[in-house]
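Only one protein chain is missing; all other protein chains are in place.
To keep things simple, chains are lettered A and B as they appear, and every chain counts its residues starting from 1.
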Amino acid sequence: MNMKDRDIISIRDMKKEDIEYILEKSEEMEKNMEKNRNLLNGYVLSTLFFEPSTRTRLSFESAMKRLGGEVITVAEAKTSSAAKGETLTDTVKTVEQYSDVIVIRHPNEGAARLAAEAVEIPIINAGDGANQHPTQTLLDLYTIKKEYGKIDGLTIALMGDLKYGRTVHSLATALGYYNVNLIFVSPEELKMPSEIKKYLKSRGISYREISSIEEIGETDILYVTRIQKERFPDPTEYEKVRGTYKILPETLKLLGNAKIMHPLPRVDEISPKIDRTENAIYFKQARNGIPVRMAILSLVLGVIE
Amino acid sequence: MNMKDRDIISIRDMKKEDIEYILEKSEEMEKNMEKNRNLLNGYVLSTLFFEPSTRTRLSFESAMKRLGGEVITVAEAKTSSAAKGETLTDTVKTVEQYSDVIVIRHPNEGAARLAAEAVEIPIINAGDGANQHPTQTLLDLYTIKKEYGKIDGLTIALMGDLKYGRTVHSLATALGYYNVNLIFVSPEELKMPSEIKKYLKSRGISYREISSIEEIGETDILYVTRIQKERFPDPTEYEKVRGTYKILPETLKLLGNAKIMHPLPRVDEISPKIDRTENAIYFKQARNGIPVRMAILSLVLGVIE
Partner (left out) sequence: MNMKDRDIISIRDMKKEDIEYILEKSEEMEKNMEKNRNLLNGYVLSTLFFEPSTRTRLSFESAMKRLGGEVITVAEAKTSSAAKGETLTDTVKTVEQYSDVIVIRHPNEGAARLAAEAVEIPIINAGDGANQHPTQTLLDLYTIKKEYGKIDGLTIALMGDLKYGRTVHSLATALGYYNVNLIFVSPEELKMPSEIKKYLKSRGISYREISSIEEIGETDILYVTRIQKERFPDPTEYEKVRGTYKILPETLKLLGNAKIMHPLPRVDEISPKIDRTENAIYFKQARNGIPVRMAILSLVLGVIE
């Protein structure tokens, strides 16, 4: 499959075969780190971050550099040309002159797509507001597949803020391509949007909606996200909900062999005591971002097929 | 010509043969990107920016990295040692210990020259206040020459804020070495300083001063710069002037085959509708910064002659 010059804006743009292809290439990347050390020699990546996201930026930069590519960084794009009144379009068109691929993060929905329309070189969306962050979803899928050798047939629970959470929306959408059982665990106020549920139904995916950890039962994956105080108009509502969506050592007993994932950073949704258990795979998950981003960078640069 | 260890502080320090030599080497750089991929292996550039200028910094960093050199970056020099009360001289003398060449940007006039006097390694001025930004001028000349195959014999119009604009002052000065016809297009309040006009006269360069786009007539190049509100004591004066120095699709008809340049960032001096026309060369102009800065870095490091 030739993905040269393709923009990676939204998981919704991807067919199942695109996703599978990227996962396969990610696996090859992970197996051939040493061999690929000069794969991207001579290529320059620009990371253009209009809001801070250290972990995503470092992950892309590490991926590029471990393949022998070069990186030029704008960690605080807001304080620069944009401050002088330049449009986003002009900024990316200028950065295009200096580089071969751009990773962009922007607080506004649709910013990455706008950028992609302005330039010829590939744009990778590293988060545009509450909208999309497709490489996060790809590394989530890669992590699930790596743990179980497959995605089909698994039970996957998504927990926390399912209403506003960009990560879980994308992941649920992508899981629509697989034969999975989904469990949505959230307070009443933060349920998965009906749009996504309709989509899953249309693809024949079964799901359960529940409101407590105790109801999960057996699951292969528990994907935890943070519940933010700002989402609740009434602070007492938040306080009620807060304590009940935490993974503590005693919670683990309810979850059996479930692998626990989290997009990070976490605040207190998962007790640090969980970190050293076999269940915790969230730091491994972060590490999986490297081969996945290596594959994506190499594919859109047309260096691998 | 040996330019090893030379500081690049001001276009006024340069003889015509220096300029021509750099343009020639820039052309060679552009033709041999692939061949020169390891030219600067083992060299370290420090970019020391006391005020943000993402585009200039990225352009230098991309040039260095595409030649196999390394870069260490201080994008916000003000918040660091300088904040602890260190003098500029001490800062650059320290950075000298870690690198082979320094690119400096500073809000104060004369800062780059001061830095150059403090250290042994070459200093490249990437803008010192309203004063000089010589590599911008060199890439402007390179762009003109690339478009027309020559500079001599061309008609070149400079438009906008000709009184305070660092870019147009430097460019006009450098064009004094060539056999060109100049047109200065500006509101009465923002005319080219008499000092520069005297200099041009002394070199036998003919120029016209006009105040509207309509009077330009035929020109090979129209170099547009922004008119800043702050320059006008009376805001109503600014409002009057503002609309009349914009390049719109209908303006293009007056300009024939003129190539339009701009140092960027633009705000609204040039309509985005112009971007896809043959006239617009301002993004190409930005791209030309790469080979020009490659040539300059390689020359002052003594890696090419």
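Here is the rule we go by: contacts are C-beta pairs under 8 Å (C-beta built on N, C-alpha and C of every residue); 3 or more make two chains touch, one makes a residue touch a chain.
Just so you know, these numbers come straight off a predicted model, no measurement behind them.
Chemist: Among B:72, B:130, B:248 or B:267, which residue is in touch with the absent chain?
Modeler: Of the listed residues, the one touching the omitted chain is B:72.
Chemist: Just one of A:18, A:61, A:147 or A:161 touches the chain that is missing; which is it?
Modeler: In the complete complex, the chain left out is touched by residue A:61.
Chemist: With the missing chain put back, which residues of subunit B would touch it? List them for me.
Modeler: Those residues of subunit B that touch the unshown chain are 41-42, 44, 46, 70, 72-77, 79-81, 83-87, 89-91, 93-99.
Chemist: Spell out the interface residues on subunit A facing the chain that's missing from view.
Modeler: Touch with the absent chain occurs at residues 34, 37, 52-55, 58-59, 61-62, 65-66, 73, 75, 264-267, 272, 275, 283-284, 286-287, 289-290.
In this section, only the chains that are shown with their structure count from here on.
Chemist: Based only on mean CA positions, could you tell me how far subunit A sits from subunit B in angstrom?
Modeler: From the centre of subunit A to the centre of subunit B is 40 Å.
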